[in-house]
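Rather than the whole complex, this shows some of its chains in their spots.
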Amino acid sequence: MDDHITSTLIDRAAPYVSDFDYKGNITASATKPWAKWLEATLGFRNHWYPVDASRNFKEDAPRVVTLLGEEILFIRLEGQLRAIENRCPHRGSRFSVRPLFYTKQTITCWHHTWTFNLDDGSIRCILNNPESKLCGRRGVKAYPLQEAKGVTFIFIGDIAPPPLALDVPPGFLDPDVAVCVADPYVVRSNWRLGCEGGYDPGHHFIHNWSPFPIDRGIPFSFGVVSTAKDLKETTDYEVRPDGPRGFTRHSAKAAMRFDATIPARGTEPATTITLPLAVGMSDEAKAAHEVYKIDVGLWMPCGLIVNPFPGPGCIHNEYYVPIDENSHYYFQCGWRRVNSEQERKEWEGTQGHFNWRVPVVEGFTRQDAEAREGIAKFYAEENGWQNEIIAAYDIELIMWRIFASDNCRGIQKHEHALGHFRR
Amino acid sequence: MDDHITSTLIDRAAPYVSDFDYKGNITASATKPWAKWLEATLGFRNHWYPVDASRNFKEDAPRVVTLLGEEILFIRLEGQLRAIENRCPHRGSRFSVRPLFYTKQTITCWHHTWTFNLDDGSIRCILNNPESKLCGRRGVKAYPLQEAKGVTFIFIGDIAPPPLALDVPPGFLDPDVAVCVADPYVVRSNWRLGCEGGYDPGHHFIHNWSPFPIDRGIPFSFGVVSTAKDLKETTDYEVRPDGPRGFTRHSAKAAMRFDATIPARGTEPATTITLPLAVGMSDEAKAAHEVYKIDVGLWMPCGLIVNPFPGPGCIHNEYYVPIDENSHYYFQCGWRRVNSEQERKEWEGTQGHFNWRVPVVEGFTRQDAEAREGIAKFYAEENGWQNEIIAAYDIELIMWRIFASDNCRGIQKHEHALGHFRR
């Protein structure tokens, strides 16, 4: 825990908050200190991203997945999963039109017989011109992959990939962590709106329409507001060299609001609203509700932690993986610490299914996905990144934008997606 | 009636007519005097527009309508209709995703509980942060509305709205006028092609395929041609400060043509064609046909009058209301002067239905809508505004373009549609 980082981020973010009379030492500059966040339309480059549950890459069943704008062919042969650019460098043929694996280590293009090593992407040979000088040279992009906890991760970038542990939230790789993985689905918004929406302290209100809290009679609030002072006491930003970079907001001090008042105006009286599930609930009961004790955090490049959720002993972890400018994969998994292989199997199977996937993936986070889609047009077509109003509780979003701009390893560009830098 | 305006418009328009040997005092300049008409892709700003029949805005049933590129939420509560920008200024959430009216005077955003006054759009409060300094400041655009004669009008602009009477054709608001309103529908062309097509003297020919004249055996012609001299005698342009601005073309002097000749060429003989419904009709019968006695006019910003039509005592009134660059609402209503509430009810009900809506909306103006769609691509994608050929009878179109450029209150821009100027 490094108080200094949090304080500094608060100082750098506060001048941009419309709601604040800021008395700090930094004044807002025309060039916002989160320029890289604004540039990262297609994602951050040189990071690991989860692609899918490993179970969904089956033996001898090639699949194309587009990530950060790059069209990637995945193939598992004799258990070994590989990923290469789905585009022959010769004339741009998509391998996936007719994927040919004459050996377990190569792919042959259906068009002109160029044959590539699956592991490094270089040209092994050209079947109809074995003497070609291109053999052993040039090639396609091959992607580093890692499978862990039933999740397939891919590294998208140009540098030697750092350990996976630097790009997953803390704890994921611990031996006693069992992970239940849901099938990812496509959300029609930019990935950054996923990140911001995940830990946004002001968005709780949307979950009053989520089946899980409705079914269980858990009162959801109008949302909490953290002040800058709260954040200083509850939020840790971490940049240890051997671990992931991100933050944890510990149980917020600010009370959640179950009642709200629309103030009077002229002859209109004030109107007080109590949210349906909180009607008749004592203040004590409200205050005691377990939802208060949840930690939330976000980790580079795009992994959210909600701990515990939906109940004791379970950690919810989700990622917003860029597909292109206008869509991302919503990748979700639920963790539990286990004491035996037996417990692990149970959690990965029916226990995780009923205790995490049904309540969270089916009953809760759909509303988050809808919320992102509900602001997608503003940010994509209406200059939202400039026109938004940064309110009090949005300071956390601004702090993250600055932190991410400071800590990303690069920006994905359209040129990367076109493959111009690869060959 | 102001002869001077008509004469001046003829003088200003004539140099651009390919068909004329113009002997006037003005020469064509490279900068056409209808520049504002060319700019007004999204409509004229600071005018009233009809949106829909008031009956189609039902109690507690929110609807989104896009007009002049602006996405607008309509809500009627306790009888009072309101219209606001469908976009929260905080982060661009569309209110319509889940419209919440906790009081009859406010709307609350489903995403972060920002709550706005429906009448002026300002922030009343933020439910999860009552102390926010944004309360009472900022807000969304709220639109002036007026309901008259069963029609809902909206003012789209930035100035204090002038009286509605200045933006509807003369007579509409007269107490003895009863109005039958058809449901508007979308036409896939720019709205300006609607305006021009409505009074275009050369387009009559298309109605030889309209069910109404075919069913009634009314001969339709190849179209009339008005000369500049005719126009001077038959067309009044009006710019009274207390009334709408526009023109009326009184019964044209030029005869309609029921016969036409394709002249001989080389060994090809001349061919004379008589339109089917005029075959066997005497010249007297043709000349006497009531269609001659119709006045036609167009009024700012986009309201056509055809009087009488389809028969004595009925006035047809239609509007071409911009949706975006490529489409407009075709809004049609039929007027009749009445002597009692009983007569008014009859006209608004079955009488208007059978005597105006069936023959005109179903049996006549569909061909006008098709005609606009038939030239939409030329004007949208093929530089039609520059490449068109301005023929003799098109002088009336040019006169209107100049008049509209002189008399509009502003031009709608994309920035308006994005809301940048509103908050």
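For clarity, chains are labelled A and B in written order, and residue numbers in each chain start from 1.
In the analysis below, contacts are C-beta pairs under 8 Å (C-beta built on N, C-alpha and C of every residue); 3 or more make two chains touch, one makes a residue touch a chain.
Please read these numbers as outputs of a predicted model, since none were measured by experiment.
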| item | value |
| --- | --- |
| Total copies in the full complex, given that 2 are placed here | 3 |
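Basically, only the chains that are shown with their structure count from here on.
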| item | value |
| --- | --- |
| Turn needed to bring chain A onto chain B - CA fit, degrees, nearest 5 | 120 |
| Inter-chain centre distance, chain A versus chain B - centres from mean C-alpha coordinates, in Å | 49 |
| Touching residues (chain side chain B, partner chain A) in the complex | 87, 89-94, 97-98, 102-103, 105-106, 110-113, 115, 117, 124-130, 132-134, 138, 418-420, 423 |
| Complex contacts: residues of chain A adjacent to chain B | 18-21, 202-206, 209, 221-225, 257, 260-263, 265, 268, 271, 273, 370-371, 374-375, 377-379, 381-384, 387-389, 391-393 |
